[in-house]
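Note that one protein chain is taken out, while the other chains of the complex remain in position.
Chain nomenclature is as follows: A, B and C, assigned in order of appearance, with residue numbering initiated at 1 for each chain independently.
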Amino acid sequence: MAAASTSRLVPAATTKKPAASGRVRRPGAKGAGIPKGMMPPPDRPLVNPGLSRAQLLEIHRFMRLNRMLEDKLTALYRQGRISGGLYSSLGQEAISVGTAYALAPDDLLAPMIRNIGSMLVRGVTPLDFFQQYMGRYESPTHGKDGTLHFGNVERLSIIGPISHLGTLVPVMAGAALAARLRGEAHRCSLTYVGDGATSTGYFHEGLNFAAVLKLPFILVVENNGYAYSTTCDRQFRVASIAERGPAYGVASESVDGTDVLAVYAATQRAVQRGRRGEGATLLETRCLRMQGHAQHDDMRYVPKALLEAWAKRDPLERYERFLVASGHATPDTLRATAEAIAPELDAAADAAEKCPPPSPEETLKGVYKEEGYEAPWWPAA
Amino acid sequence: MAAASTSRLVPAATTKKPAASGRVRRPGAKGAGIPKGMMPPPDRPLVNPGLSRAQLLEIHRFMRLNRMLEDKLTALYRQGRISGGLYSSLGQEAISVGTAYALAPDDLLAPMIRNIGSMLVRGVTPLDFFQQYMGRYESPTHGKDGTLHFGNVERLSIIGPISHLGTLVPVMAGAALAARLRGEAHRCSLTYVGDGATSTGYFHEGLNFAAVLKLPFILVVENNGYAYSTTCDRQFRVASIAERGPAYGVASESVDGTDVLAVYAATQRAVQRGRRGEGATLLETRCLRMQGHAQHDDMRYVPKALLEAWAKRDPLERYERFLVASGHATPDTLRATAEAIAPELDAAADAAEKCPPPSPEETLKGVYKEEGYEAPWWPAA
Amino acid sequence: MTTTYLEAIRQAIWEEMEKDPSVFVLGEDIGAYGGAFKVTEGMLQKFGETRVIDTPISEGAIVGAAIGAALMGMRPVAEMQFIDFISCAFDQLTNFAAKNRYRWGAGVPMVVRGPCGGGVRGGPFHSQNPEMYFVHTPGLKVVAPATAYDAKGLLKASIRDDDPVIYLEHKFLYRRIKEDLPKDDFVVPLGKAAVRREGTDLTIVTYGAMLYPCLEAAATLEKERGAKAEVIDLRSLLPLDRETIVASARKTGKVMVVHEDTRTGGIAGEIAATINEEAFDHLDGPVLRVTAPDTPVPYSAPLEDFFLPNAVKIADAARKLVAY
Partner (left out) sequence: MTTTYLEAIRQAIWEEMEKDPSVFVLGEDIGAYGGAFKVTEGMLQKFGETRVIDTPISEGAIVGAAIGAALMGMRPVAEMQFIDFISCAFDQLTNFAAKNRYRWGAGVPMVVRGPCGGGVRGGPFHSQNPEMYFVHTPGLKVVAPATAYDAKGLLKASIRDDDPVIYLEHKFLYRRIKEDLPKDDFVVPLGKAAVRREGTDLTIVTYGAMLYPCLEAAATLEKERGAKAEVIDLRSLLPLDRETIVASARKTGKVMVVHEDTRTGGIAGEIAATINEEAFDHLDGPVLRVTAPDTPVPYSAPLEDFFLPNAVKIADAARKLVAY
């Protein structure tokens, strides 16, 4: 602590406040416009932070796979072949893939519900996801949970989320702490929160815990403009969540979440800080949630103009334009990637559908440790 | 929200960090010195922010009463005449009295455990406190709770705390919200947290809630260097909690908590902002906890030199020097104040002791609303 | 016009807000969006954003702020988007709200409501039945309506009550249950069970969505062997209507309790103990339980179907008890 000099007035906010009165704009409401700051950041050219061609193309493949896998899940959902919640990461693929790709395989990663791309990078397969969404016995949860609610620590260094927002923040701080205790201090730990989940007490307790213990922890904020129907001006009164870094004494940064290379590079910087023992990073990524909160939500409340503006910033198309312009790919090779993925996904979905559901008595198993009933039981793990 | 430009690195902390490595200094540990920033701020002359002589002397009387009342409680505790927790505000009286005195009587106030002074300003009497600490039937809680765990909304605009740190932050935000809903938007709401309690999720959720709803809410942080035995460098990685204001888009300020007039003036500014509709304020007050966490704690872990440095900054003595120097009082009139208080306290303690305890069956009453069993039942309320 | 269970809840809030300016609602996505299940639809337009407050995702602050407002004389109705998230407000509810009146006499008139229960493939975090956490907390009240009438009447009573109420609305019933509701204002008093079916041979005590399989099982039993089961719908879990339970136990001598909540520590235990204490001499058989097993709520269909009690399992247990 520095000496508290005398009365020292800190300005109320370092940048423009989102709203000037107690009454807050509602973009969905009649006659309301688009809140300032919700429009996309300037469209800067993508810059290769030193990745090889193979790496660049691998990133592309993951992003394409992310998108096509979710498209397939949506189709299955509409056909009634999967049930439960289905949350889309359309427009946010660069964040999942860019952050996960910047990690070493043994860095710890915990996805939230829109981070199917992060899990793909880690090696979870489409078959795993289909089984999971279809509640099959051989899914990563034996049908006991759905969506991305699973993990595998030993082989994939993934910790799975629960629904309760924010809970993973301290959990992943603890994972980083454990790595240090085990003499594996090089292992960083990364997880995600949405703009909405920054309001949870866990965001504060977990980030502060990591800051005080100087843990190599990276908290990625996916600021996609909405928490369900709620805009950011009802969620916090700062222009960017990166402004909260100084409040915790951690590094913070805000990047364009539709630029996969910028996301990758920022995550790399955070990883390097972590590995150098410089502690935690709060990394805001800006984007727009391009679909409803989940399948049932028609997102009537999102202004058309906003969607259109961000549609031009589609992270996959942007990245493809970069790859072509920089000579790393041609439209044909990119199309070939997609064409190779499609049958793979169809086959995986069909295979999953043929897998048996759990037997009803499975319900009673595995609440506590049972001999001979040990995870992970799923093939990919 | 402002447009998230491109990669924008926010410095890790706006001021010196408390510790440079994962290993953190422990002032109590062998050979450790005093962490930077724990020493008192520069000793500036007190400045009258425009208070009348009568007001200045009233403030003095409250501070003296605060101190003598706690001395009396300590004496009673040592004699076994009261039981339970007894937490001292020695060295922090300027904070309780200065903040409470800056409020209007109908502003909402919630004390924490070291804010007996705030409650005195509000009109709670020594007799009430003695009854409460002695668990008497006519105490503000009928003997069902101890310490400062009571309030009275209708007549004193006090909401009482519970032990769980931080809980009052959202509760008092809600009280401010209710005042606005009732058409009493002029009523500010003020409560306290310690340096330690800033680590609770409630600090974040409650302050953010108040910020987003632009409530006239004042959160006073009593940074007394310790949370029980824990120093601030194990609690947060900022030099001053006032640095967190910008993270919430609220005004923030840090003042010398041993200067009652500075505390008063800062609170007034916060009240004015609140009444003008400018929202919440985070007000840090710096001091040192001059006794153990509670009576049982010999605070072996506090370096002697630190105590000595702060002892010179005793808020009551400082204020008395100011009163004498500025001609508002003489040593004799100040002594007279204390001499008038002493017998009052003795009489109140004796009177409380003669009051009956609750009958055992009282245990069963008042869990839910019961006709004919309505609060407040205590004389002062 | 028939009213759904969901619409009944909406009406209760709406009418109380019209009647009493101290009533207001707060929660996530309840304003512009009208709530995840549309319970608060139209309220923002009708009552304005001062009384229909979209909050940040901060259950601790939602409930904390509701407590502060209640202490100020307001009557907040806080929504948990799913009742599962009430765990994040557990501390404020059990320590602040529940104990305040006892401690310094100031009541905390507030309602925390949200969708509970399974049967919709919601998985472990969107299907919970958290009632016992609150039934075991003196100072709170807990209600769990099974019909549209009760949904409306109990919610009105909860909002008017001077103590904090946890109001558990079963999401499986939202749009599946409807009935004609009286046009005039009515309440269903807290702490009073309803006898949904009179009987002499056996008592089935239940609440919430389990009422329907219980009634089905009772009908089966009557058809099968002429056994007349009395079915009690608790409606309120705290205070618990011990009188009605005990009176029925004395009459039939055989009691079973059915709940969707997990078994160990479920309310069936409390009822078994109460009947032991107050009707032991009248018992012709043990107090039996049909409940969910002691596991989280599983996601996939075969597992959730196995997890949930149903009419077949209830009838099986009832047959056993009748034959005892």
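We adopt the following convention: a residue touches a chain if its C-beta (ideal position, glycine included) is under 8 Å from a C-beta of that chain, and two chains touch if they have at least 3 such contacts.
Predicted model, so just to flag it, every value in this text is computed and none were measured.
Participant: Sort through A:Gly91, A:Pro140 or A:Gly292 and give me the one touching the missing partner chain.
Facilitator: Per the contact definition at the top, the residue touching the missing chain is A:Pro140.
Participant: For the chain left out of this view, which of C:Glu7, C:Asp54, C:Asp91 or C:Glu260 touches it?
Facilitator: Final answer for the missing-chain contact: C:Asp91.
Participant: Given the contact definition stated above, which residue among B:Lys36, B:His164, B:Arg275 or B:Lys369 touches the chain not shown here?
Facilitator: Among B:Lys36, B:His164, B:Arg275 or B:Lys369, only B:His164 touches the chain that is not shown.
Participant: With the missing chain put back, one of A:Gly37, A:Gly135 or A:Gly201 would touch it. Which one?
Facilitator: Of the candidates A:Gly37, A:Gly135 or A:Gly201, A:Gly201 is in touch with the missing chain.
Participant: Of the residues in subunit A, which ones touch the absent chain?
Facilitator: On the subunit A side, contact with the omitted chain comes from 108, 140-142, 144-145, 149-153, 159-160, 162-164, 167, 169-182, 189, 201-202, 205-206, 208-209, 212-213, 366-369, 374-377.
Participant: Suppose we count only contacts with the excluded chain; which residues of subunit C make the list?
Facilitator: So the residues of subunit C touching the unseen chain are 84, 87-88, 90-91, 94-95, 98-99, 102-103, 124-125, 132-133, 135-136, 138-139, 238, 240, 262, 264-273, 276-277, 280, 283, 285-289, 294-296, 298.
Participant: What residues on subunit B make contact with the chain left out of this view?
Facilitator: 23-24, 26, 28-29, 83-85, 134-136, 141, 143-147, 149, 162-166, 196-197, 199-201, 227-230, 234-236, 301, 357-364, 367
We adopt the following convention: only the chains that are shown with their structure count from here on.
Participant: Would you identify the chain whose Cα-based centre sits farthest away from the centre of subunit C?
Facilitator: Computed centres place B farthest from subunit C.
Participant: Looking only at C-beta pair counts, which chain-chain interface has the most contacts?
Facilitator: Per-pair contact counts point to A-B as the maximum.
Participant: Distance-wise, how many Å sit between the C-alpha centres of subunit B and subunit C, to the nearest whole number?
Facilitator: Comparing mean C-alpha positions, subunit C is 41 Å from subunit B.
Participant: Mind checking the centre-to-centre distance between subunit A and subunit C? Centres are C-alpha means, answer in whole Å.
Facilitator: So the centre of subunit A lies 36 Å away from the centre of subunit C.
Participant: Which parts of subunit C, given as residue numbers and ranges, touch two or more other chains?
Facilitator: Residues 55-56, 58, 60-61 of subunit C touch two or more partner chains.
Participant: Hey, what residues on subunit A touch two or more of the other chains?
Facilitator: Those would be 24, 199-201, 234-236.
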